[in-house]
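Please find one structure pasted underneath; my questions will follow.
One chain of protein is taken out of this complex; the other chains stay put.
Should a chain be cited, it is by its letter among A, B, C, D, E, F and G, assigned in written order, with residues numbered from 1 in that chain.
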Amino acid sequence: KRQGFPEVIFGEGKSADQIEQIIQSIQTEGSDILATRVARDKAAVIQGRFPELIYNETAELLYSRQKPRENENGSYIAIVSAGTSDMKVAEEAALTAEAFGSQVCRFYDVGVAGIHRLFNNIDGIRNASVSVVIAGMEGALASVVGGLVSHPVIAVPTSVGYGANFHGLSALLTMLNSCASGISVVNIDNGFGAAYNAVMIDRIARNANAPQ
Amino acid sequence: KRQGFPEVIFGEGKSADQIEQIIQSIQTEGSDILATRVARDKAAVIQGRFPELIYNETAELLYSRQKPRENENGSYIAIVSAGTSDMKVAEEAALTAEAFGSQVCRFYDVGVAGIHRLFNNIDGIRNASVSVVIAGMEGALASVVGGLVSHPVIAVPTSVGYGANFHGLSALLTMLNSCASGISVVNIDNGFGAAYNAVMIDRIARNANAPQ
Amino acid sequence: KRQGFPEVIFGEGKSADQIEQIIQSIQTEGSDILATRVARDKAAVIQGRFPELIYNETAELLYSRQKPRENENGSYIAIVSAGTSDMKVAEEAALTAEAFGSQVCRFYDVGVAGIHRLFNNIDGIRNASVSVVIAGMEGALASVVGGLVSHPVIAVPTSVGYGANFHGLSALLTMLNSCASGISVVNIDNGFGAAYNAVMIDRIARNANAPQ
Amino acid sequence: KRQGFPEVIFGEGKSADQIEQIIQSIQTEGSDILATRVARDKAAVIQGRFPELIYNETAELLYSRQKPRENENGSYIAIVSAGTSDMKVAEEAALTAEAFGSQVCRFYDVGVAGIHRLFNNIDGIRNASVSVVIAGMEGALASVVGGLVSHPVIAVPTSVGYGANFHGLSALLTMLNSCASGISVVNIDNGFGAAYNAVMIDRIARNANAPQ
Amino acid sequence: KRQGFPEVIFGEGKSADQIEQIIQSIQTEGSDILATRVARDKAAVIQGRFPELIYNETAELLYSRQKPRENENGSYIAIVSAGTSDMKVAEEAALTAEAFGSQVCRFYDVGVAGIHRLFNNIDGIRNASVSVVIAGMEGALASVVGGLVSHPVIAVPTSVGYGANFHGLSALLTMLNSCASGISVVNIDNGFGAAYNAVMIDRIARNANAPQ
Amino acid sequence: KRQGFPEVIFGEGKSADQIEQIIQSIQTEGSDILATRVARDKAAVIQGRFPELIYNETAELLYSRQKPRENENGSYIAIVSAGTSDMKVAEEAALTAEAFGSQVCRFYDVGVAGIHRLFNNIDGIRNASVSVVIAGMEGALASVVGGLVSHPVIAVPTSVGYGANFHGLSALLTMLNSCASGISVVNIDNGFGAAYNAVMIDRIARNANAPQ
Amino acid sequence: KRQGFPEVIFGEGKSADQIEQIIQSIQTEGSDILATRVARDKAAVIQGRFPELIYNETAELLYSRQKPRENENGSYIAIVSAGTSDMKVAEEAALTAEAFGSQVCRFYDVGVAGIHRLFNNIDGIRNASVSVVIAGMEGALASVVGGLVSHPVIAVPTSVGYGANFHGLSALLTMLNSCASGISVVNIDNGFGAAYNAVMIDRIARNANAPQ
Partner (left out) sequence: KRQGFPEVIFGEGKSADQIEQIIQSIQTEGSDILATRVARDKAAVIQGRFPELIYNETAELLYSRQKPRENENGSYIAIVSAGTSDMKVAEEAALTAEAFGSQVCRFYDVGVAGIHRLFNNIDGIRNASVSVVIAGMEGALASVVGGLVSHPVIAVPTSVGYGANFHGLSALLTMLNSCASGISVVNIDNGFGAAYNAVMIDRIARNANAPQ
């Protein structure tokens, strides 16, 4: 890992104790940390031992405080989400991108059922270096955004929905089959992974080095 | 069946000979006919015996010539399709609706990848009594149209696409999970069925009796 | 939204607090509300703050009291359900339709295993402007009703069943593949969506304006 | 195998040559034969060598001529099918049952879209010892028949249909989830297997010994 | 329903209160009852009001006490199960068959991993009028029994297993594709349905009238 | 690759020309070759240029002539198959094993529908160092063999079957969920891969070195 | 579309005639063209009318001759593929990227079964601005490359394989679930789409404007 980037811990399925041990060994190396999918109860235990860590409950992220960073050339990542229920994944993406040093603009609740909200925000989205588009249910937002912008779109299907949604399969297939060009897809609910990809691209746009 | 409506034959998996026998018995009763999914070769054979029938190759429909019909109150069905490859299903829907006596307006090639084309046509779609929206690949068009109109939308997923499209499953799930209200769905590639539903609604709008 | 129609809130996955905020902002605009999928506990909290709202526990709906409405021409929606276990979805549909101003007749427990019950009720169903047919397990009721009526049928598969039912997939596929014409389908358990479609059609039958 | 019953050959995926060798060895043992799923071309070759065999092209069955058999007590199997396209499977079932010595009554084209046709035939079906119900698309016929008769129903889903039918999966799930009691299911398109089961039951009804 | 047979209630998804009401109305008609899938807690409540009902916890069945019944001709149903974990479904089948007046012999824990246990019991199975074969995991037992007996086999896949078992799908597909003749299949975990089918056949073997 | 073992070419999806080029370069290195899934037409072309290669049409294998090899300690691989239609995969496995220098015994057509045939051959199977068990349809043979032998069983599901077989999925799931211990599974129709695994084990049994 | 970039035609499911009409109208606007998935026969017909177009048979691409372009800063896209059978998709990607003005380096046949070949090429891959990784069967190559490079990886699952590959589903799921960060995925066999995404990123790396 390059200096200045956090080490990432996948918190799901690990005990508070296991996570603490990993944090301990990372801090010994002097790195910042970013732990994803840390449930509130576990986070409280870990913060007891590492009170300097910040916890965001919506995103279930636990991370080292960021130093303020100047944005070299105004480049930023657009985080675009369809509905209120996609907030958890959207914030996982937004905070991850910030933890890796990118500037972020949030465009939430702009799903296609009321498409005028998207159009009211389209200039801000278009000016980003890359967009992360987050949608559940049928996931149509990714296709519409992809057709309106000319930068790369990283699409994140979410498991929001019910019935024939099959836990996110519907949005996943939608995004993989998009008729708009310039869209690539990550796993269902994988806000972290989308942000990681977006950061890589944004850093190229800033003439900076990619993480890792 | 009510007088004046065609009897419908599902041509797939029936031989030219079997279809001819059914036409024969229907004509004895004096009804018009509409045969769906009749491949070109079979149609040619059948037209040899029933030269008064019209065949549309794109839609693979074989049907009795329609009498000119006055449109009582200007009510019409919007047939909205995403791409050139959806034409077969779109025409199956359009011609079926006309065979059942409805007025039809076609809005083709207005998929969401170039959403301005849809917006250029949106007034014509909005003024219909009901829309049939036909799309393959990810099928996002149904959600966008559904969000823009306030009449019922019958969505038809098509099998156009490849890979993770799984022969239309992707568009089918998209349409069933649409975040826009007012959308109901028929089987993959079932242009006939969508038109039949639309005609029922359009006839209510015309204060006419529904078919069957 | 047109005046006189409720604003709809999808309650699933939202906290009582989030729902209260949305209600607050809707009421500021003067609209009625209809919140779907609100679990009993959350409903109790919300009613604490908005005591004028009515809660129906079976349907998990929370909504503004309706003004009595005259039925202009006797038009009504038939809500037809197969078994006792489909009641939740059936009531979600029935109460939604009423909240949007349609007259409703309920035909419950008329599944095909005892088909005489359906036949005893068939005249009442036939005279509706549109039917919503709700069935779980194998969902055959939609096909049988579709074959017996000549108005549009909106079919709702439910997740009632077990084993090879796969949480409603069985009834969903049944309804999409129906050999009867005039049937369109909404998502599994989506009583609200079916009612919304039915109201649109019923309003055309009443020469009224559709919602939204 | 008991004397008087044919030996069965599964013809699919076997060459004419392989089938001929098996027939040769069976005839050496003196048994009659019944070969299923023998395509027309292969059947012609085989009949060249065994001209005493009968071939039914609809059912793709090749079999030894039956001796006339007295029906001891009037017991018979009802073969009930939904549509014209199910004919192949229906005839595979009917001819198999006859080859195993059961009496058969055919009730074809009585699908639920026009349910009056079923009711016109219901007495004949009810008086059978056992029914084989064959249906594709959504397969609802099995549930309706199961609710109307009090003998065992063997249901055969067929691969007739398209789109969300998924090659018979839809009808298969329908039949497995039937809300009517007294239905069991065999593989998609397995007319032979259904008949074999029905013959076993019919033979019990005739106080005869089961085959095999 | 014919006299002497219990009325059946599907208990899953019904409250104790709803079940009590149905029992009340059935008893008014003088029938016995058989309620399936009644969890222990609900059963206790219901027994508080109807103390004459018997509850079997393994099978989750609640039913009226049976009158002793003479077995006319020694005919019985074999209930054959693969492993200890299939016990719940096996007992649901066995007790249902007894409640409908059939004699039952249980052959439990005879799965194919230790096939000698099956062979030690094969004569008892062969002499039954019909077998119900219950197996989870890969469900191979149905094929093996089907190859060894010459009466009808009703196969019940169970949801016992994990991983690629997919909640019983594995055993279900196994049983539908069995290379042995004479097997038909019911839904996953549907011990009741299998028994109902078996009783129908067993009653024919006893020259008695089938239920319903 | 170790000396004395053939280099393997996966022939599917390669043109005769491409395969010839690979053979050419392998022979330059002095190795023997084994090409799998080479259709008859392509094989004829290739043999025109490399007449020293042997082609087995059933298995669609093209390979270098084997030198006679002494079997050091009598160790052999049992190739066990369920039905005639599994022959292609069985021979792919058997010839592959021989090409890699193992002794092979074939036990064909011993499927569980007539389980006595398996028992007649069980001693020969038991004495092998390892078994490859090949079965389509429901694939139950692997479980039965696994329960009867105490050496490793490599199970190969085949795509033989129809309907709910889903191109081999049924047998694949059966084998993965087997209740017998000592079974591992390779891809559907992958006779080559199973043989490769078996050869590795057989070579250990012969105190020889494994290939590759 | 920006000047200097080709207009793209999706050739699958379009007739030669339809494609010619689209080319005609595009050329009128003065744009270059790139038609994907044009089968050889159709390409020959189209080249008859537009002899200036180049056809690549492996990739099934038909396109306008490129002007030589100077590479501003040495930036290039790595096209990495696992096996010979992935060539079609790899060339679709490589030629598409070149048609959009990017420099490309090909790293073919470096699948993980012989991982040393990948390591021999890893420096060339690492120095690219972005990688397109193409693999069928189990698709593991994407994870391994993703772990070794620190630029974005666009993964393309191919339909190469058989059996439990399910036409590319296996590789698709592998790539979506990759444990390496920095990977996003496009549809099965979508070499065009991956290249389009890669070109967008490469253009940022070259400080150029993205296409579209």
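Keep in mind that, in the parts below, a contact is a pair of C-beta atoms (placed from the backbone, for glycine too) under 8 Å apart; a residue touches a chain by one contact, two chains touch by 3 or more.
As the structure is a computational prediction, the values presented were derived from the model and not from experiment.
*Asks:* For the chain that is not shown, enumerate the shown chains it touches in the whole assembly.
*Replies:* A, E, F, G
*Asks:* Which residue, G:Gly101, G:Gly146 or G:Gly193, contacts the hidden chain when the whole complex is considered?
*Replies:* Reading the full complex, the residue touching the unseen chain is G:Gly146.
*Asks:* Provide the residue numbers of chain E that touch the chain removed from this figure.
*Replies:* Touching the chain left out of view, chain E contributes residues 84-85, 160, 162-165.
*Asks:* What is the set of chain G residues that contact the non-displayed chain in the whole complex?
*Replies:* With respect to the unshown chain, the touching residues of chain G are 82-83, 111-115, 137-140, 143-144, 146-148, 161, 163-166, 169-171, 173-181.
*Asks:* Which parts of chain F are in contact with the chain that was left out?
*Replies:* 8, 129, 150-152, 154, 172, 176-177, 181-187, 193-194, 196-197, 200-201, 204-205, 210-212
Everything below uses one rule, namely that only the chains that are shown with their structure count from here on.
*Asks:* Starting at chain B, figure out the least number of steps needed to reach chain F through touching chains.
*Replies:* Steps on the shortest route: 2.
*Asks:* Hey, how far is the Cα centre of chain E from the one of chain G, in Å?
*Replies:* Here chain E and chain G have centroids separated by 57 Å.
*Asks:* Which parts of chain C, given as residue numbers and ranges, touch two or more other chains?
*Replies:* 163-165, 169, 172, 176-177, 181, 187
*Asks:* Which chains are in touch, pair by pair?
*Replies:* The complete list of chain pairs in contact reads A-B, A-C, A-G, B-C, B-D, B-G, C-D, C-E, D-E, D-F, E-F, F-G.
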